[in-house]
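What you see is the complex with one protein chain gone and the rest in place.
Letters A, B and C name the chains as they come in the text, with residue numbers starting at 1 for each one.
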Amino acid sequence: MSTPTEGREITFAQAINEAMHEEMQRDPSVFVLGEDVAAAGGVYKLTRGLLDAFGPERVRDTPISEAGITGLALGAAMTGMRPIAEIMFGDFLGLVMDQIANQAAKVHYMSGGTFNVPLVIRTTMGAGRRAAAQHSQSLCAWVAHIPGLKVVLPSTPYDAKGLLKTAIRDNNPVIFFEDKMMYQKKGFVPDPSVEYAIPFGKADVKRTGTDITIIATSSMVQVALDAAEELAREGIDAEVIDPQTLTPLDEASLIDSVKKTSRCIVVDEGYQRFGATAEIAAVIGENAFYHLDAPVHRMGAMDVPIPFSPILEDQTIPNPTAVIKAAHTLVGR
Amino acid sequence: MSTPTEGREITFAQAINEAMHEEMQRDPSVFVLGEDVAAAGGVYKLTRGLLDAFGPERVRDTPISEAGITGLALGAAMTGMRPIAEIMFGDFLGLVMDQIANQAAKVHYMSGGTFNVPLVIRTTMGAGRRAAAQHSQSLCAWVAHIPGLKVVLPSTPYDAKGLLKTAIRDNNPVIFFEDKMMYQKKGFVPDPSVEYAIPFGKADVKRTGTDITIIATSSMVQVALDAAEELAREGIDAEVIDPQTLTPLDEASLIDSVKKTSRCIVVDEGYQRFGATAEIAAVIGENAFYHLDAPVHRMGAMDVPIPFSPILEDQTIPNPTAVIKAAHTLVGR
Amino acid sequence: MSQEIMAAPSTTLNKDRLLELYSRMLTIREFEEKAQDLYSRTLIPGLLHSSVGQEAVAVGVCAALRDDDYIASTHRGHGHCIAKGADIGRMFAELFGKAEGYCRGKGGSMHIANQAVGNLGANAIVGGNIPIVTGAALSAKMRATDQVAVSFFGDGALNQGILLESMNMAAIWSLPVIYACENNHYGEYTPMELVTAGDIKQRGTSLGIASEVVDGNDVLEVYRATMEAVDRGRRGGGPTFLIFNTYRYYGHGMSDRDRPYRSRDEEKEWRESRDPLDRFAARLIDAGHMTPSEKDRIHTDVTGLITRGVEFGTRSPFPDPDEVLKHVYAD
Partner (left out) sequence: MSQEIMAAPSTTLNKDRLLELYSRMLTIREFEEKAQDLYSRTLIPGLLHSSVGQEAVAVGVCAALRDDDYIASTHRGHGHCIAKGADIGRMFAELFGKAEGYCRGKGGSMHIANQAVGNLGANAIVGGNIPIVTGAALSAKMRATDQVAVSFFGDGALNQGILLESMNMAAIWSLPVIYACENNHYGEYTPMELVTAGDIKQRGTSLGIASEVVDGNDVLEVYRATMEAVDRGRRGGGPTFLIFNTYRYYGHGMSDRDRPYRSRDEEKEWRESRDPLDRFAARLIDAGHMTPSEKDRIHTDVTGLITRGVEFGTRSPFPDPDEVLKHVYAD
């Protein structure tokens, strides 16, 4: 639990903005491009202030050309720059998978290690905004499936800032998923003068516990923590652990936690089938097999296109009640 | 084991060609479009003879515009036609994921059930052809992750023909993956006069056995059968079961098989991480938990961009030797 | 003046049809105003994009179409739906997420589809409908009907590669498709000229596609240009690219309140001198096609229509929770 519990409180959105701002200050090769990111400061105001601070060369409003944006960013990354490309909604990954998966992910390997791709693609995930089927998906599993990419899912302002800094300094293509429902959530983050970055591939234990492990990503970390709190009242002590990066995945920490608790729930907001919960459950199932007292239980988004109507949409996302129920079943009380 | 063991022998490629030919004859709304599919009969000659039989309106050479091809096919499917679009290599799915996943997959649901999408997208998968990182991938997990799509992976000429016929008659978008290394493989298929179609969502037991279940898809079915044969000589009786469709997935049959054998290996040619083996292993791990004598073992493609050099590429694909070794570990002898 | 309205043979519309055009435009405007009001009162969830100011495009285009012709639309699509013949009540129901909405509440504002009148659906991916509509045109051609298909999209979609791919196929196959670009000069908060190279019209002509820039705030001009395109399509003459210059009065969406990316003067100029409803009303009155009292009646009728629509939507039940699992797959 590295997240500070006191100090300066800022929003998830501000944390991301600060990370970009600080890295652009530190390194003149870092620049930002995307739709409405410059003059307007981004649809969610994530890039607010960057244009004023760094000018229009380094903060670029692009046409609505997601594949082009990604490809241009890749070309710039191969030739001395460190672009941060914003793809406004994670759903639009469908438009850019060729440039991400066939190109960016493979350049370093295909070139025998000669070209690096220090590229960050920031995009969103998460339902709940009544934005319907094409603006609500969490497609992290698509990119996590592709070797050569790193995949980051921060769950707090502190993590978002520290992980984004690491992403910007990484020499590989990093896909950075921001839950849009989290942008206004606040959390403690050190003073800007206190420099920190969070390494990839280290799961973060958000709550220690002994009875059951809840592995949760991004938006689902808070769901897991809410469930854990209620479970604690009922005498069930849940450990909540956040992998923070799907690639690299800190398998060892996840496995160790489950070896300790003997039970495991995996919660993620992507579609359940062939999604992130499948990989994590499979890893746990294979490596903690002899320690498990019950089957690993997966909770992803319902396998339906995300519906608009609130009464329908709300059913599609895992919630604390459902996690609690699953925990009862696994713990047997 | 529905595959016939005698009769007419044809190749996997011919089986697919026959399915298209017969369905186009049966139903005038079926048509084919793709790059070089008409005059040239396809890069792998899968569409050979269709132009002569059905003319250029129903067998269309397209520009090299994969997203456009897919979107046009979708629009035609929504308005009375039943297109079969060919995407020459499965790797090019990166170019068409928006039209497949954001559009085709969601039309029926988003429209409240008013529009149907009877669309087949035929594409390839499979490494081993020294075609390198952008022409060798098996990206089935990408589409299997998306609700609203059906995903088919035939493993024999018989299955290919029967499943493709079902795909063409289905009122949903179906992504049909053909292992390009299998095109010239032969198998028994009934006479064209004997009409058959293979239902989706039914796993096919390719070999019955009692000691261990090997769940294998597409190209990996033969790898599993080869391994099983060798294992049989060593006194280990393996069951080989082929899900045939990833969506819908015949979970019950897979689970039942593992309940019987108590051990399970899952083999698939997609990248292992966040791939098809993860989903299947998770399903088995959750639902056959109390019957498992050993952890479910996954074998996917190595998590690297697929290298060109044969000495490197060959290591990336699961092979019978590796399956045998894994079986020994699980069975404990 | 009366003659002027009727000038070109293809635009000959009798009084009833002329008044209907006005009434439709007004319906769209009132629908949008009401929807924004309901949104502000949190009765409509999600995202909402108003087409106020752009009514003449939707109405002029759809007036040139038959019920069995196809359209598909965008995130800013209420106008297109209404112009193609949607029921106001079912539209409000959809915006509320109700069971009697066009998509049973599953689609919402950005995804209204209406199969009965060939509306293939609104699309929330910029440019997403372009190949789909082109495919519908291919289908029409293959089925040897004389249907045409219209893709509505904004100036922002001009820079989506799918436009090139689709237009190219439409051109080589002479498909009966009309690319109807609503150039409202902004894509979200970014002025079109800053991100769009060259002369827009040439994105069509460069592919050998008949292309025209049209005053999108003049409903009869829109109708005339579309009729020509429809004739071309039905005759087997291939695709047409129409660029309709127009303006959205409100922000991009409901959260875009201050509109710092454009001036109040510019907005005023469009609203006061080029409003599609005002202009058309004045013309109708001048030409003797509409009396002030007829105009009043139309306004009253439209207000009634909107009120009844909201009532219908409000009364409509929410979908059954089980509905969430329905329609993932067709039978």
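Convention: a contact is a pair of C-beta atoms (placed from the backbone, for glycine too) under 8 Å apart; a residue touches a chain by one contact, two chains touch by 3 or more.
A quick note: this is a predicted structure, and the numbers were derived from the prediction, not measured.
Colleague: Out of B:134, B:156, B:172 or B:218, which is the one that touches the chain we can't see?
Modeller: Spelled out, the listed residue whose C-beta touches the missing chain is B:134.
Colleague: Thinking of the whole complex, not just what is shown, which of C:116, C:197 or C:282 touches the missing chain?
Modeller: C:197
Colleague: Mind pulling the chain A residues that touch the left-out chain?
Modeller: The list for chain A reads 31, 57-58, 60, 62-63, 65, 67-68, 70-81, 83, 98-99, 102-103, 107-117, 147-148, 150, 171-172.
Colleague: Applying the definition given at the start, please give the residues of chain C touching the unseen chain.
Modeller: 159-165, 167-168, 171-172, 194-199, 202-203, 205-209
Colleague: State which residues belonging to chain B touch the missing partner chain.
Modeller: 35-36, 39-40, 43, 61-65, 67-68, 91-92, 94-95, 129-135, 302-305, 307-312, 315-316
To be clear about the criterion, only the chains that are shown with their structure count from here on.
Colleague: Just grab the chain with the largest centre-to-centre distance to chain B, centres being mean Cα coordinates.
Modeller: For chain B, the chain whose C-alpha mean is farthest off is C.
Colleague: Could you work out how far the Cα centre of chain A sits from that of chain C, in whole Å?
Modeller: Roughly 37 Å separates the two chain centres.
Colleague: Indicate the whole-number Å distance between the mean C-alpha point of chain B and the mean C-alpha point of chain C.
Modeller: 41
Colleague: What are the residues of chain C that contact at least two other chains?
Modeller: If we look for residues of chain C contacting two or more partner chains, we find 103, 105-107, 111, 123, 125, 128, 161, 328.
Colleague: Quick check: what residues of chain B touch more than one other chain, meaning two or more?
Modeller: 98-99, 102, 109-110, 147-148
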